[in-house]
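One structure coming up, written as structure tokens, with questions to follow.
Here the complex is missing a single protein chain, while all its other protein chains stay put.
Note that the chains are named A and B in the order they appear, and that numbering of residues resets to 1 at the start of each chain.
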Amino acid sequence: MNDAQIQRLRKQYPDPLSAVMPALRIAQEQNGGWLSPDTIREVADALELTPAYCLSIASFYDQYRLEPVGRRVVEVCTNVPCALAGAQQVVEAFERELEVTAGSTREDGEYTLGTIECLGGCGWATVVAIDNRHRLRVTADDVPGIVKELRGA
Amino acid sequence: MSELLSVTVDDRQVEVPKGTGLVEAAQAAGIEIPVFCYEPRLGPPVGACRMCLVEIEGMPKLQAGCTLTVADGMAIKTSATSAKAAEGQEATLEFILVNHPLDCPVCDKGGECPLQDLTFRYGPGNTRMSFSKLTFDKPIPVSPLIALDRERCILCYRCTRFSEDVAEDGQLIARNRGAHTEIATFEDEPYRSPFSGNVVELCPVGALTSTLYRFDARPWEIQNVPTVCTGCAVGCNTSATIREGKVKRILSRNHPEIDRGWLCDKGRFSYPHLRAEDRITSPLRRGRKGLEATSWDEALDEAETMLRESRGSIVTAFSGSETIEIAYALGRLLRGGLDAHSAVLPEATSDALEAFRMPLSAIGEAGLVVVVGDDPVVERAPIVDLWIKEARRRDAEIVVYSPTGSETTAPGAGAEICRELASGKSRVANALRGAERAVLVWSGPGGGGGARIAELAHALGFADKPGCGAFHLPAASNPRGVALAWAVAADADETNPEPIELLIVSGDDAASNPDVRALAELANRVLVVTMFHELAGGWADLILPATAALERDGTSMNLEGRVQRLRRAVPPPCPDELAWISKLAARFDVGLAPHAMGVFAEVGEHLFKDLTPEDLGPHAPLPARHAYVAPEPATTPAPVEDGVEGLRLHRYRPLFSGPAVERVPELGFQRPDRDVELSVADAEARGIANGDVVLVSSNGTSAELRARVNRKLVAGVARIADEHAGDLHPSVQVVKA
Partner (left out) sequence: MPEHPQIVFAGTDGGAVLDIDRYRAAGGFSALAKTRAMAPDDVIAELEASGLRGRGGAFFPTGRKWAFVPKPEALPKPHYLVVNADESEPGSFKDREIMLRVPFRFLEGCLIAAHGIQSQHVFVYIRGEYEREFEILRDSLEAVRKDDLLGGVTVVVHRGAGAYICGEETALLESLEGKRGQPRTKPPFPAIAGLYAAPTAVNNVESITTVTSVFELGAAEYAKLGVENSTGTRVFSLSGDVANPGNYELPHGISMRELVYDIGGGIANGRELKAVIPGGSSTSVLTADDIDVKMDFTSLVEAGSSIGSAGVIVIDDRCCMVQLGIRVSQFYEHESCGKCTPCRVGTKWVTQILEKIEDGRAAQADLDLLLSVCDRIMGKCLCPLGDSDAIAVLSYVDRFREEFQAHIDLGRCPFDGESSLEGILAPSAMHASQGHEAAHV
């Protein structure tokens, strides 16, 4: 993360402390999708905060990850509206196709599969977030095609 | 006087000032609203634990009493008169106990635990929770000083709020969210803060405990002795917990004007030095085969001989932490009995400050605080640092003139800054002049700081402004008391004996002071009064065992000029100073009481006419301001030569240093790392990055240290803690190793 970037973030806010969330997001993106202890230290340094403080923030929010993730991250919404539409079957299909159990990362580091709380797409169930991009109305039948696409990419 | 409001708590009516919290209003009515998370010293209420639920007439829902202030005519019902409130409190306790292990029999807090007490008073009779509780393997070492039993934690966030909002160290945090929330530090790093121990006292359950106290005593087997800390010149009020004649822990005794119930870790955790391995309990005399144990009678004979033979040519080196009584007794013996009027103190002090006296708590209410001097306040008087932080949180302006301050200055520039501020051209000088609530602080060695800051306060007209004051943060705990007591012990001018026949070294701080050691080289003979063998074994001719502050009765004057009473928490393992000084004095026809209060009666005649020991009470009052007496003018210090390409060595004495701290291994992690701090510019010029190993050298001596780039440090200096600076000279070269 370069200094100019950080300083720009800080300047957006009346109190530079507000920059901690965007700074963590950028740091995570630049560090392969997760916040390693060293990454947290760097953010802390740049913002003149303690690493502990940054951890207290990072660990509060689900989107900051404190463990390594796969190259591609697949998350299936399993809240009520999606579940009524068959999100369970979508998860199972991904488990089969990606050969990884929900809630973990494949050993070769290719894929992380997770279930997630409501993504705000209940009318377009089931919603699947792939690297934070949402796919709507996904059914179990769509999954092999999606995985094929992921493999290709 | 603020407006009074009338409120009813249960069936009682009380009048309380506007702005009073419900908890305090109930207290005024003699009624308890139970709390866990509520702790006004931690800042605004957070309303987290929900223990304080009360019913308020006209409000449909129960309210968290701790978060509200009274309104006129408010009718508050606690569990005593409201079934709804009682149900609410029972509910909260039931939820709290869902994960609490109830391991009270093996918990240090058992017997003095708010959770235990409140459960007894307000809790459910039994548990309806049938699922397994969260458990964790073992206590987690938050640091070598503090253990965390996570399953006992009720997540009141007192500890993290202390860390974030009082000490502002940002080290102890809440990690994760919801039911997974837990108290933690970053990775496995220890909670390193000068104030860490306060969280142990704040924790309302046995989750955070002191590793030095764990499993050591139960509340019903202990006594608490009220005394005063002598770790620095703040003089925090403390309680020493005693079991079977041993000090087991130190707690705060909250003097609202001095410490507000906080202690630093030096004051809280250095008591194990009383039981140090090299503690001396009987006299030692240099014989043919080095130091040999000797009896008290022989030692006193020897001392008498030394004194008689040296008559007049004696120099006394004080630590500055002696009680007023010890200093006076030594003064009577040496000055009255032997005409030996020469004494040295670690640092000059000044009585001129008495014209600008105010309680330390006034700093917290100041609108402007100006600090001058080379040392960060926290290293000299840690609690003053907390008061300054409090002021900043209340939007005060804080200006620090120092090598690492908000206005960076070269080391040793303090006197010059004071002159500039007094002559009044800068913005800060103008602000000081116009301020109604401003505080000046001198935090550093040399330069006759007390006098300089007093002159500045005088020039600013602070004597006539009750909201404005000035403090000097001396290096020792009682230098003013010692100087005053020594001064009134006899009436004669100081002489500079040459050669020095006898050097008397009083106490461990003096014994470990390099300047005193240098003086010893010049003296014919050396008598050292110390607790520790290691400090004097190599150079003393006669060693008399010293006592620790916790073993002393007596008085001490803190940096406000407040006289406070030390009480003997435990008996010393040897006769105390006053006992043997009075015996020696008798041999020179000087009559002295062998106990503190007897000596106090005498010294008080001179110094504190109207003060009796009773007046010192549990919480000593602050004396009134005196008229300003101009101090001795400044002597121009010899200019420090700058090396051609070198950096100026800037030594500092860290808070966590000194003989007592060194004898507590658990405090080791609080001591400074083997670092040399460099400014960004100096590091860059030398191609040095943060963390690099560097060689710091001067005239043949050198030290290998780790570089720490300090963004706040002024250019041109290398800042090193005393203990790592060894014999380095004032001008050093720094290169990457």
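We take it that a residue touches a chain if its C-beta (ideal position, glycine included) is under 8 Å from a C-beta of that chain, and two chains touch if they have at least 3 such contacts.
Given the structure is predicted, the values throughout are model-derived calculations rather than measurements.
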Residue in contact with the excluded chain [from A:Met1, A:Ala27, A:Ala44 or A:Ala83]: A:Ala83
Option from B:Ala28, B:Leu102 or B:Leu134 whose C-beta touches the chain left out: B:Leu134
In chain B, positions touching the absent partner: 45-50, 53, 61-62, 64, 67, 87-88, 91-92, 94-96, 98-99, 128-129, 131-136, 154-155, 157, 174-182
Interface with the undisplayed chain - residues on chain A: 12-15, 17-22, 24-25, 56-67, 69, 78-81, 83-85, 87-88, 91-92, 102-105, 112, 114-125, 129, 132-134
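Here is the rule we use: only the chains that are shown with their structure count from here on.
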Gap in Å, rounded to a whole number, between the CA centres of chain B and chain A: 47
Interfacial residue positions of chain B with respect to chain A in the complex: 160, 164, 169-177, 184-187, 189
List of chain A residues in touch with chain B within their complex: 37, 40, 49-53, 55-56, 59-61
